[in-house]
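Removed from the display is one protein chain of the complex; every other protein chain stays in position.
Chains here go by letter, A and B, matching the order in which they are written, and residues are numbered from 1 within each.
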Amino acid sequence: MTAMHASALATMGLDLLYVLSILALTAIGLGIVFGLLGVMNMAHGEFVMLGAYCVVFIQQRGLPTLMALPLAIVVCATVGWAVECYLIRTLYSRPFDTLLATWGLSIVMRELIKAAFGAGYQNVTLAAAQPLQLGTLAYPLYRLELMACVFLGLLALGIWFGRSQVGARIRAMTGNPVLARAVGVNTTRLASLSFVTGVTLAGLCGVMLAPLVRVEPYMGLDYLLNAFFVLIVGGFGSVAGLLAGTGIIGATQSLTANLLDQTAGYAAVLIVSILFLWIRPNGLIARR
Amino acid sequence: MVSSRAANRLALVLISAALLLVPAVVGDFDAYQIALYLLLGIVTQGVALCWGNVGFLCLGQAVFFGLGAYLSGTLLRAAMQQPVMLALLPLCLLLPAAIAYLLARAVFGRKVDNGPFFSLITLALAMLASLLANRFSGLTGGFNGMVDIPDLPGTDRYATLYYVIAVVSIGSTWIFCRLLRSPLGILWSALEQNEERLQFFGFDTGRLKAIAFAIGAAASGLAGLLYAPHQGIVTPSAIGIGMSTQFVIWAAIGGRRSPVGALAATVIIGLVSASLRDRYPFWEALMALIFIAAVLWFPQGLSGAVAPWLRWPARWVRPSTSLTEQQAPALSSGAPSGGDAVPHLQLQDVHVRRGAVRILDGLALESRTRGICCVIGPNGAGKTSMFNAMSGRLTADRGEIWFNSQSIARSPAWRVAQLRIGRKFQIPSVFPGLCVRHNLLIALWANRLSPRDYLRSAPLGWHSAFGKRLLSRLPLLQQRPELAAGSLSQGARQMLEFAMVALMEPRLMLLDEPCAGLSPAETQQLMEVVRWSVDHLGASALLIEHDMSALEAIGGHVFVLHQGQLLAQGALAQIKASPEVRKVYLGGRK
Partner (left out) sequence: MTLPVPLLTFDNLVAGYADTPVLHRVSATVSAGQAVGVIGRNGVGKSTLLRALAGIIRPFSGSVVWSGQVLEGQAAYAYRALGMSYAPQERVVFDELSVADNLTLGQADRDLAIFANSFLLFPRLQSRLPQKAGVMSGGEKKLLSFVRIMSEEGALSLLDEPSEGVAPENIALMAQVIQQAKARGKAFLLAEQNIDFLLSVCDHLLIMDHGEFVASAPLAQFSRERIEAYLAV
C-alpha cells in the first residue's frame, strides 16, 4: 500500500470518526431526555439551533467567540427549565401530547429566531483554520479538537453517571420511580435537572457545530431526526445502546453517502430505522 | 356523538350552499384564493382522520399531497402531446395510497404503541421527499419547480375550475363524514380509545390503521391532482416539512375529529394568514402558540366550540333515521376450532422470563372440559401471566400452548381471538367514549364482520338470538344503551365487559377476577350470568378468583398456581385439605 493510499484511508477513517462524534454529541442530549425521562422532545434540534445562534449573536457584536459557550449554557438552561416546569411536567403521563406540545414549541422557537435573525444562512467564522499535519496527512484542526472534546466529554459524563450519587439517583428514578420517592429522592427536582442538562448539552453541541455547518432556522430538524434514529436503533437508557446506535446510523450514512450521495445516505438511514422498528422494536440493547 | 351527526349534516348543507355561491358573491379572483385553501383543506381532512379519529399523527402529509401534485403536473404536461396520458391520472391517488398503506403496515406491524415513532418516520419521510424533489430536477424542475402546467382539460383555472374544486371538497367532506359513521368508523373510534381491547375481538388493528392512512393519503393525492392545474406550478415547498406542519396546525385548530372543522379552519385561517403573515413577522409564532394551546386545552378545536350552536337547529334538518334490525350472520367458522367439539387447552412447559424474574417456570396444564374451572394461587403465582401468554400479551420464551390443536404461544392477540378465545380483564376494559350499544355491537362484530361489511350500514343493526337472551339477564345494560360506557359505574362496566366477551360466543373464556370491586349482590348476579353463558354456549372457562364464597358457589375443577408452576389441581374440597396448598397460603415455602 502506497503512502497515498494509506493517507486516503486514514482520511476516510477520520471522516467517519468525525461523523460518529457529531452524531453521538447530538444524540446524548436526547438520550438523557428521551432515554432516561421518557420525554419525546421534538424541540431537541431547536436547542442545537439556539446554541448555534448564540455564536452568531456573539460574533455579530464583535465579542470573543469563546463567550458563546457560557451564553449558550445560560440561554438553553433557562429556556429548558421554563419548558420543563410549565409544559413537560404537566404532560409526563401523556407521551403523545408531549410530542405534540414540543412540536409546537419547536415551531415557536424557529419562528422567533427567524423573526430575530432572518431566514437566511448565517456565516460563522472559524479561528483555527490551519489544518494539522500528521506525516502526509493534513486534517482540519478544528475537527480534531471537536472529536477530542466529544470523546473526553462523553467519557467523563459516562464515568460520572456510573459512579456518582446523583447518577445513581437518576438511574434509580428511571428504573423504579415509586421506590425512589419512598427512599426520599426528590424526583421532581431530579427530572427537571436532567431535562435541563439534556437540552444544555444540545445547545453546547450547537455551539461546537456552528463553524462547520449551515446555520439557519431549519437546521435543527436534521439533528432531531438523526438523534431519534440513533435511539430507535440502539435502544434507550444505556450507554452501550447509544454507542451501538451511533455506530450503525453513522456508518450507514457515511458509506451510502460516499458510494452514492447525501440524499441516498439519508434515505438509507430512514430505511434502516424502519427495518429496526419492524425487527427489533425495542432497539438493539433493550433496557425498558 | 349522535346529535353531532345531525349538526354535521346541517353544517355540511350550509357550507355547500355557501361554497357554490362564492364566485357570484366575491368575484373570480377571491374565488381563486379560496379554491386553493379548499384543496389544502382536503389534505387537512386526511390528517384529521388519522389523528382525531384513529389516534396517530402524520407529520409529513405533504409527501402525499406533493406526490399527487408532481404526478398530475407531469401527466398534464405529457397529455398535451398524448391525451391518453390523462387515463393515468388516478395514479395520483393510488400511488400515495399504496405507499401509505405499506408504511403503516411496516411501522404498526409489531408493537401496539409505535405511535410517536410513526410521527417521527413521517417527518423524516417529508425531509427526504423535499431533498429528492430538489435533487432530481430533471423530473421535478428542482428548486424552481415544475412550470407551465396546463389547465385541467375542460376547465379554466380562473373560472370553472373553482366549481370542480368546490364540488370535490364537498364530496370529500361528505365521504369522510360517512366513513366515520360506518362500521369502519366505529372500529376506528374504538381503536383510538382502547386498541388492545379491540384486538381481543379479533380485529387486526395494524391493518385498520393502514386503511385509514391510505384513505387520508388518497385524499391528499386527489388534492394534489387538482393543485397542479390550479396553480400551474409545483415547487418542493409543496412536499416538505413546512407544508406538512401547516396541515397539522389547521387540523388542531379546526378540530381533529371533524372533517367539516378541518376544512373550515384551513380556509379561514389560511386566508387570514395569507394577508397577515407579511405584515406581522411574529404571526407564525403566534399560530404555533395557538396550536400548543389547542393541543393542551382544546382538543375539539373550533368545531367543538361551534357544534353546540348547530345542535339546536339541526333537529329540523332531518329526523334521525332508525336502523332496521337484522339477524347477524353466523360466526365465521374459519377457525378449525369450530363446531361442538369439547374445547381443549394444553400448556406444555411454558417459560416466561422478564430480566431475572421467572414469571412462568415450566407451567404445564391441561383442560378438556366444558364449564368453569377456577385458577387460584398467591400473589405473583403467574395466574394473570398465564392468561397473558395464552392471549398474545406475553410471549413464551420456551414451551407450547395448544388450543384445539392450534398453537397459540406466539400468536398476536387478534389471531388468538379469531380462534374464539375471549378474554375478560380484571380492571374492566371497554370503549369508554362509545355508547353501550356500540360497545356491544363491536363484540357482536367479532369474527362476523368481514371487510366487505365495513362500509355497509346493515351491521349497525345486527342482533343475535344469544345476545338478546344474554342482555335480558343484565337489565342494568338495557336501561340506557346510548350512555357512554365510560360514565357507567364500576359494577356496570364489569357486566358490560363480560357481556361483550360472551357476545363473541367464544369456545374458551379467560375470566380474570370478573367480580373485582363489585358488591356481594352484584357479584352474585354477575356470577349467575357467567354460569348461564358458559352453560348455554357449551364453552370452557378459566376463572381467576380470590373470593372464597365465589369458589364454593362454582364448585368446579380447581387449578392452584405457585411461583409460575402448577402446584395442585382437583376438586375444591381436595385442595382445601391439601397440606402443600395450606403451607403456600399460610406463608411457608414449597
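Here, contacts are C-beta pairs under 8 Å (C-beta built on N, C-alpha and C of every residue); 3 or more make two chains touch, one makes a residue touch a chain.
This one's a predicted model, so the numbers in the text were calculated from it and none came from an experiment.
Contact with the chain that does not appear here is found for just one residue of A:S7, A:T187 or A:T263, A:T187. Here one chain is not drawn; of B:Q33, B:T155, B:Q490 or B:Q524, the residue touching it is B:Q490. Touching the omitted chain from chain B are residues 355-357, 376, 378-380, 427, 490, 513, 516-517, 546, 548, 575-576, 581-582, 585-589.
Mapped onto chain A, the interface with the missing chain covers residues 165, 168-169, 171-172, 175-176, 178-188.
Going forward, only the chains that are shown with their structure count from here on.
Separation between the centroids of chain A and chain B, computed from CA atoms only, is 35 Å.
Chain B makes touch with chain A in their complex at residues 57, 59, 103, 106-107, 109-111, 114-117, 119-121, 123-125, 127-128, 131-132, 135, 241, 245, 248-249, 252, 281-282, 284-285, 287-289, 291-292, 295-296.
Interface of chain A with chain B (complex): residues 40, 87, 90-91, 95-97, 99-101, 103-105, 107-108, 111-112, 114-115, 218, 221-222, 225, 228-229, 232, 261-263, 266-267, 270, 273-274, 277-278, 281.
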